[in-house]
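Note that this complex is displayed minus one protein chain, with the remaining chains in position.
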Amino acid sequence: MCPNNRSEFQAMGAQVTESEPLISMTGIVKRFGTVVALRGVDFELMPGEVHGLLGQNGAGKTTLIKVLAGIEAADAGEFRIAGERVHLSGVADSKARGISVVHQSLSLVPTLTVADNIFLGSESVRAGHLLDRRRMEVRAAEVLEHYGIPLRPSQPVSTLTFAYRQLLEIAKALAADSRVLILDEPTSSLTKAEEPILFGAVREVSRRGIGVIYVSHRLSEIMELTDRVTVFRDGANVGSFGTSQTSIPELVESIVGSRLDKLDTNRAGSRTEGDPKPEVLSLRDVHSPGVHGACLAVAAGDVVGLVGTTGSGRTEILETIFGARPIRRGFVTYRGESFAPRSIHDAIAKGIKLVPEDRHRWGLVLGHSIERNIAMANLPRWRRWRFLFRGDESRSGAEGVRQRLKIKAPSIDVRVEDLSGGNQQKVVIGKWLDGGTELLLLDEPTAGVDVGARADIYRIILQLADEGKAVVVSSSDYDELLQLCSSFVFIADGRVSSPIDRADVVDERDLHRRLEEARKEFSR
Amino acid sequence: MTAQIARVDLPTEGTVRRWIRETDQPLFLYVSFAVLISAFSLATPIFLTASNLLNIANQTALVTIMAMGVAFVIITAEIDLSVGSTLALSGVCAALFMRDAINNWLLAAIVAIAVGAMVGAVNGVLAVRIRIPSFLVTLGTLSMARGITLLVTGTSPVLVNNETFWSVFAEGTFIGIAAPILWTVLVVAIAWAVLHYGIFGRQLYATGGNIDAARFSGINTRRVKTVAFIVSGALAGLAGTIVAARGHAIRPDVGAGVELDVIAAVILGGVSLFGGKGKIYGVILGSLIIGILNNGLVLLGVDPSIQLTIKGFLIVVAVAFAKR
Amino acid sequence: MTAQIARVDLPTEGTVRRWIRETDQPLFLYVSFAVLISAFSLATPIFLTASNLLNIANQTALVTIMAMGVAFVIITAEIDLSVGSTLALSGVCAALFMRDAINNWLLAAIVAIAVGAMVGAVNGVLAVRIRIPSFLVTLGTLSMARGITLLVTGTSPVLVNNETFWSVFAEGTFIGIAAPILWTVLVVAIAWAVLHYGIFGRQLYATGGNIDAARFSGINTRRVKTVAFIVSGALAGLAGTIVAARGHAIRPDVGAGVELDVIAAVILGGVSLFGGKGKIYGVILGSLIIGILNNGLVLLGVDPSIQLTIKGFLIVVAVAFAKR
Partner (left out) sequence: GTTTGDSASDSGGGSDPLAGLDASSLVPEQVVAKGPYNETSATPDDVALTSDDEARIRDAQIKVGIVMQTMDIEWSTEQVRGITDQVAQLGGAVVGTCNGSWAVDKQTACIDDMITKAPDAIISIPVDDVGMAPAYARVAAAGIKLIFIDNIAKGLEFPTQYQGLVTADNRGNGEAAAQALAEYLPEGATAGVLDYGVDFETTKERTRGFQEWMAANRPDVTVKVAEFQDPAKAGDIAANFLTANPDVAGMFTVWEVPAMGIITALRGQGKTMPITVVNLASDIALDMASGGMVKMIGAQRPYDEGVAEANMAARAVVGIDNPAFLAFPATPVIQNNLLTAWKSVYKSDAPSEIVDACAGSCK
């Protein structure tokens, strides 16, 4: 980044005396209609510290952040920035006070370019009202390059895939000269390959005395990155610990409020032994937009993990199987017969279901109720006399999903946009829980889902597998893959390696190493 | 624990407010509706007479019928500006059919509805397959249909000489209720069932709410949208039939500009132009409110140049006050 | 509501298609534009004469000017149906001001634009603060403004007796180009600068493209939308001034229905009704294409009924063929 900025940063770091907290909140209360999102929360952020914020889905993390960002006004409580008591008048106000946020649900303008988005609301101007386009593009390029983010300033955001949008969100926050940097689940679909970009950036800014609030459900990240953690439960602060004094099991316990029995992952491995099971799906040299000669075989009871870096084309492969991308070349056989899904409609009718990567774009009608969203995917099941819709069955079905996945909402009539991120993801999974699934495709299935619910979802997936369904998982969370999968394939630029058995993989580092090897293979 | 929160907190909010928030029912419509009715019935005794109410129903019939179809289209986040011209074209076709081919009321009606459906299908295909913004498509078919109508009639009216046709679609009454009203009731009933109790309704809402999510849930969004356009066209065809029957003749320039009234009724009824939202009875109230305004202001003998102003004002107020 | 984003796969698609998508340039407009021009100039020699081209420019001036403002509004994902009535109201106010108060061309023009801006402000406040769907708000102000215009004039034209006014806004020429064209050029230039080189332009696109993102980025989306409505109103006011100058008088019923032409030009110009998208020169081409169609078909002496049909057809084809 340009030197003058760095000096600005240092200047700001100097301003705040070590003793005084950058942010201190006491007794913050926030209600949404019937829901109490924050019930008297205390929170403190010191300069230069990386402060982890943990809690179940719906615990109130994002709400607290919205209050900090001036998006929501607290109903009660005291809020100080650098010792000065403030009542934020709005986002502009909190920006002006040096708070910049990476939001959980993407907040980019798809019709504008990367540079435009980075400087949205803080454009550089020439002659009063005219934009200084060149300056913006140059500065954008500097920021992106400085933090090693692989994006072109002139690229329109509508062409970016989810992971890249997430990186752009981060770049946007970094570009703002800020005192406080808030990251709300920035890694939900970043892979090991991009983690260094993010972690490097976080460490750098904290070195400059900037306070960082880091929300994540990936406890390993928390342990690695943060100095201090605060845990929320049902809108209340249930304690802050120095990261060094705590451990993952302890954190899990205080998050969930009870001890969580770890899945025995060997079960996943063990299922691959024994007599050969019928093949459900096989791709041979399949070509489609973004997929270049993919080969893949999935047998009943298998849980195959797709391992790849961002942009590798995992999403594309899944979408191709799902009929969302026209197959240009190659052979697909599905449950014995050759199969070329003409449309998603087609694939779903044949029992192929996809949990998409970007829940807001592909998963949900945000303005509709939980019930409507779940029903949307199960209309054939609730059909009566060809034309009519069995509303009661649909409601009880949705109610069942809500309880099974512990979706935190007053009722199934709540609009999905009013749910917390993780609870929204649960709804997306809930759409496909029951009803004629033969092949389940999961793209980042547990992005933003808390540890407790995550375990439940794993159980459900493994249960499906045991019932003889086939499952394909794309996840950037290697721990997740290791817990779920019976075998792995490695993906790079739309091509697929030969599978390896779960039993042959030791741990996350091992998995990452093998991916790197595979990518070298491909590039040769 | 989550459940607890729900149980604990639910009572704290008024059930009415919750009902409004959770279901997007345009409560305000009831209110402005009630206000209007009471205001007018206080102002003039004639207003609440049965005959006058039937009067209003009869006058709003056309708009209500077309509003049902247009609502379908708008719920899928598309728009249909062509209903006015479609009405004229299909009405004229029915009339010509009776004059030059077979003078049979039923066949004529079928012709009209078929023609309307065809226009709708054209709209659908162009908007959905070729992906032209439906605003443009339907603006195009609007002037095309009108042009064709003027051509085939040579701009002069087409007479209808078929007693049965007249009475089935306009003059006949059943337990004192005029045919157009009965047709409206029938259409509304079906639309209601389809939208709120039918599979197709769910598909419409999902498609309009988030077309990608709908597709990824296995809904054939193209089919859904196309069908919506066809329904809209067909209902415009029915409206055309009624117009031809009412006038014992139909002019090629009939129905020009009616699309705005129809869309106004739909939006006033709480249907969102961005799709995925709206209720049938909202639309009914919407078109009734407009009808009542027109009727009441005339009964009060308000000066027409002021009527315009008042009407615009009241519509805005109705909604504004609703949002409180 | 945020705009839907089409999923795309960069690597696999042709560079041209990609270019069209990435920069939402309505390429097809160029093409259909070229096609139209060549077709007409082949069909009739008069078409390409300087006088006729000025003719077209002069005819499209009003629509183009208003289209600029309406484009601003539509880019923020709102809509403005009231421009026609606003034109009439502000033109009439200017005329009355000159007749009954001070007969000064400049003050009169300022009055007209101020009145227009005021109507726009009303639209803005109702649509943005009270959150009434702008379709309804502007439909309301449409009939209110018209009603007021008819009231203050008693339906009779208001005469304008001010040579300077006539020549500044209508009859005067500069290097052979009529005043309305020059005004259009001026407005277009400013709109262009604001939209594509100004902060405000960014804010418009952001607000229309993803209002939450815009808000999260500290953009005062309410202010942005309100200003867009005000601009739209003010430009309708300018259009009203030109109308009054052209006729040496202005009738209260002028400009009825022009909103559809204006919106058509905007959408044809590649501006999305869902907001966040669109380019100024697209809008210009949009309104020119419509103007050229009207002009060419009359030059060819096509029967008006057929004209309608052809026009509708060509508009659809132009876009359809564009999407290939």
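In order of appearance the chains are A, B and C, and numbering begins at 1 in each one.
In this text, a contact is a pair of C-beta atoms (placed from the backbone, for glycine too) under 8 Å apart; a residue touches a chain by one contact, two chains touch by 3 or more.
What you see is a predicted model, and the numbers here were worked out from it, not measured in a lab.
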item: Missing chain: touched chains present in the view; value: B, C
item: Among B:162, B:241, B:287 or B:305, the residue in touch with the chain that has been omitted; value: B:305
item: Full-complex contact with the absent chain, from B:94, B:150, B:236 or B:284; value: B:150
item: Selected from B:41, B:55, B:104 or B:164 as touching the chain missing from the view; value: B:55
item: Contact footprint on chain C, counting only the chain that is left out; value: 44, 46, 49, 51-52, 55, 58-59, 99, 150, 154-157, 159, 161, 170-171, 173, 178, 180, 246-249, 251-258, 294-295, 298-299, 301, 303-305, 308
item: Positions on chain B where the hidden chain makes contact; value: 46, 49, 51-52, 55, 58-59, 62, 150, 155-157, 159, 170-171, 243, 246-251, 253-258, 294-295, 298-299, 301, 303-305, 307
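To be clear about the criterion, only the chains that are shown with their structure count from here on.
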item: Intercentroid distance (Cα basis), chain C paired with chain A, Å; value: 43
item: Mean-CA-position distance for chain C and chain B (Å); value: 29
item: For chain B, residues contacting two or more additional chains; value: 210, 212
item: Two or more partner chains touched - positions in chain A; value: 324, 361-362, 367
item: Chain B residues touching chain C - in the complex, by the definition given at the top; value: 79, 81, 126, 130-133, 135-137, 139-148, 150-151, 155, 210-212, 257, 260, 263-264, 267-268, 272-274, 305-313, 315-316, 319-320, 323
item: Contact footprint of chain B on chain A as seen in their complex; value: 33-36, 58, 234, 257, 322, 324, 343-345, 347-349, 354, 356, 361-369, 372-373, 375-377, 379, 382-383, 387-389, 391, 406-411, 413-415, 431
item: Of all residues in chain A, those that touch chain C in their complex; value: 69, 71, 90-92, 95, 101, 103, 106-112, 116-117, 120-123, 125, 129-131, 133, 155-156, 158-159, 289-290, 316, 324-325, 361-362, 367
